[in-house]
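One protein chain is absent from this view; the other protein chains keep their places.
Presenting subunit A:
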Amino acid sequence: MRSKITQILTLLLAFVVHVSFAQEKTITGKVTDETGMPLPGVNIVVKGTSTGTQTDFDGNYSITAGVGQVLQFSYVGMATAEQTIGASNTISIQMAEDAQALEEVVVVAYGTQTKQRLVQSVSIVNTEDIEDIPAVSPQELLQGQASGVQMVNSSGILGSAPVIKIRGVASINAGGRPLVVVDGVPLNDEALSSGQGGTALNPLADINPNDIASFSVLKDAAAAAIYGSRGANGVVLIQTKSGRQGEKTKVTLDINSSWSEVTDTFDMMSADQYRQFLVSTGQAGSVDDLPQGSYNWPENVVRTGFSKDLNFSIAGGSEKTTFYAGFTHKDQEGFIVGNNLTRFSGRINLTHQATDWLKVGANLGVTENNLDRVGADNSTFAPLTSAYLQTPWVEPYDENGNFVNTGFIANVIAIEALDINDSKTFRTTGNIFGEIKLLEELTYKMDFGIDRILLEEFQRSFEINSPEGFASDFVAQQNKHVFTNSLNYDTTFGEVHDFSAVVGMTYEQTEIRETSMDATGFLSDKQINIVSASTPGETLNRSRGNRLVGYFGRFNYAYDNKYIVEGSLRRDGSSRFGVNNRYGTFWAVGGAWVLSQEKFMQDVNWINNLKIRGNYGVSGNDRIGDFASRERYTGGRDDGDPSSGILDGNYNGVSGLRLLDPGNPNLRWEKSTSYDIGFEVSLLNNRISLNVDYYRKKTSDLILNVTIPQTNGGISSILDNLGEMENKGVDIDLNTVNIQTENFSWSTSLNLGFNKNKVLSLPGASEDSEGRRFVAGTLSQRAIEGHSVNTFYLIRYKGVNSETGNAEWLDKDGNVTTTPTTNDRVIAGDANPDFVGGLRNTLKYKNWDLNFFFNFSYGNDIFIDGLRFAENPFSFNKRTKLLNIWEAPGDNAYLPSPESSTFGVFNQRSTAQLRDGSYARLKNLTLGYSLPSEFLENSFISGVRFYATANNIWTIKDSDLKGIDPEVSDRGFSNVRQGESFFTPPQSKTYLIGARITF
């Protein structure tokens, strides 16, 4: 398949190489708007030819054309202007705003729509918002960019998977991530890689962020219902870059280098402090009896990582053909030793107007990621975890400077210096499409897309770290294809009636195959692969997959651009659900009223645009895994996670079977019903624009892991459709142009998303002592009826009594106790923020620009589970806070008296590990300078921009969070395990300098 696509691409590419020889004379000029501000990026085409150019940063252009030919100027939001070439060599024009004001076109599901006619809540993130953010994966670009989108980085490990929620989490046990669609192809974002203690690698880390032109975030049912069974968590549409018809070929080269370092690390005891601690707490007789070594592990597993990034792209188009080709090479060092990423990525996007009725095109992106991984979170091989816990007198080297094995808390310095832990992925995503214009108003589109991943994870641990050596190899391949047919109808009749509609069907199939093996018994560290091992370990070969068929339709009718109604419908069938419940129907209706188009508003000059809109609809969620509805007895090995206690069905060479999953043949779709009402207003010559949306989303038939007593055959839970949950809130986007003069401008954009999550009912779930039904997510948090899905449920810690030296807690009734039990747990916090958002300020002075961007989260609690270990009075190294030991009455101590019965349990699970997780972070600070055009006048270079960027350099957070990064997510995506950290590596601080040159 891939080679065929390559052939087609080669052919298409042949069309593109197109040189014009019709030189006559050079026309120059400047394009400005009505206020006289230069307009960069205006498209200028010699009408009827393939010759075209764009204005530079100062609005200047230069084009060759003949006398009598017509220059066509076009720019988003401006009326297209034409000028016939006469005797003069200079044509400067002032472009007027389009009478239809904001005729901005936005990408929506299965098509585009003008912003004016949108009845949906869609947030757009454009190239200029994201181009300065150095990102490994696409999701990173979304943080703080759009209202109602909460993005939490899971860790500072390269390639780690962030958690994204759109308007809160709409599910409890089904997946909570939005659907991601790249150029119309819904991607699989199921993790194929192993977790290695923390989260699996970001499944979208091999989509190159540099290729992304824009995001459309579909937030409400009206926008997402057409994705039916997968729309309930919202949809992120990604458009990759493309050339433009008639655009002069533009070459862009962007090079940057960056340095990254760690933001926050725990303050752990030194060897001397640790020895003294043991003596002070009676665990050792004297300092001299203890081992005398000393090593600062936390300091030695972090570093300043140096990274280089090169992006090269070429884009352009003739009248019939557009193209974009991009190439990226990234060579990145993380701030944790042994964490490196090398990426090669290429993309080519083409369209060709073959005849007046046939258009064909192809988008193809390939990425190779080579990641040198490190463990994270809950792993003794994770550099940061083990560095915190390692006894500080243990040294990584012996007296001769050779590595030593440090036992269960592994020598992570030796592991990172010696062992191999590589994860390589090769991903191909793309589609080819054809559009046939059947009638002037009716277009048929056929689209065939693929998403293919090959992953290989190879690990080799050498003699010193694993006696006799160890190797494992895991290969996974995902093969997905999507076939979509649609008919688009678009017409205007009677001057004022605009009608558009789309109907279609789509079929998707995904298959994943996995193979792994491991072995021990290597003669020499020089032998790398399993072929050299003497003792084969466990082998695995398995497959899974799913199929989905969907039929969809949507219409949009606008009367005089004032009154707009829209409806959409989708019927989906999925192999994931029980035979009786495979199909589900999803729909939405909406309307909008553009008040500013009304006659009575024509005289209100200070209002440029005023629209109110509302919609209501139903969308679904199918993120339950491929075989969740199936009763399954399994034979061989099930998964590689020994902590699950699941090994295999076999014994002593005899094949066996055991119950893996009881399944539920009646499992059906989870449905989210939501409404959204909003208004959009632009004031004072569009210098102030405000969007406000209120929404309420109710999820019913919640797909719930109903926990049952394990006395039922060791089964922990049964998946069922039970219960209801609600998210309601307000999204606000405010954009202002604060100052606009010839040389200086300052604009601000603010987005805020308020969301309140509440579990409405959980019939069938267990009841707590207050009679509230709940589903436990972790030992610290629960979804509780009447409360948030991520409610912390903990014993309340009071602190050390300064008189008695005992640690004290509160019992259920609020009385002080020194012997709390789990019966004393109460609702203690919520992992969901009251609001999240972003604030961006852009200042421009002549050729300088300054951009600073904060993202923030307010009102969420976080549970730092790792503190139970890092503050364990007996084993492991400890935080220096534990040096504050109670010795005599009156001491205001952190640690209880070593004589107290509470000494060994003061660190037990309680609010002692709970923190206020609110923060505001200076996510990005960029200073740019563009060379004035006169510098470049006689060169082939059309623009040069130098920029310097700093990321995450400043964070405002609670004083209790010293050494703790507020962005946490313990082991991934589970909706009921949010806001917890078990040694989650912190975010990195990055400093970057770069240059962008266009030709």
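We take it that a residue touches a chain if its C-beta (ideal position, glycine included) is under 8 Å from a C-beta of that chain, and two chains touch if they have at least 3 such contacts; residues count from 1.
Note that contacts and distances are computed from a predicted model.
**Q** Mind telling me which option in "RagB/SusD family nutrient uptake outer membrane protein", "Sugar ABC transporter permease", "RNA polymerase sigma factor" or "Heterodisulfide reductase subunit A" is what UniProt lists for the chain we can't see?
**A** "RagB/SusD family nutrient uptake outer membrane protein"
**Q** Based on the whole complex, identify which of A:205, A:218, A:387 or A:409 touches the chain you can't see.
**A** Among A:205, A:218, A:387 or A:409, only A:409 touches the chain that is not shown.
**Q** Among A:660, A:752, A:789 or A:895, single out the residue that touches the unshown chain.
**A** A:660
**Q** Where the complex has a chain not shown, which of A:57, A:73, A:616 or A:869 is the residue touching it?
**A** A:869
**Q** For the full complex, which residue in A:80, A:296, A:524 or A:716 touches the chain that was left out?
**A** Final answer for the missing-chain contact: A:716.
**Q** Pick from A:315, A:776 or A:882: which residue touches the chain that isn't shown?
**A** With A:315, A:776 or A:882 as choices, the missing chain is touched by A:776.
**Q** So one chain is hidden, and I want to know which residue out of A:626, A:785 or A:980 touches that hidden chain in the complete assembly.
**A** Residue touching the chain left out of view: A:626.
**Q** Name, in rising order, the residues on subunit A that touch the hidden chain in the full complex.
**A** 291, 357, 389, 391, 394, 405-409, 436, 438-439, 444, 446, 464-468, 483, 485, 487, 504-505, 507, 520, 535-539, 542-549, 573-575, 582, 626-627, 630-636, 642-643, 645, 647-660, 662-664, 707-716, 718, 766-768, 776, 779, 821-822, 868-869, 872, 874-876, 904-905, 908-909
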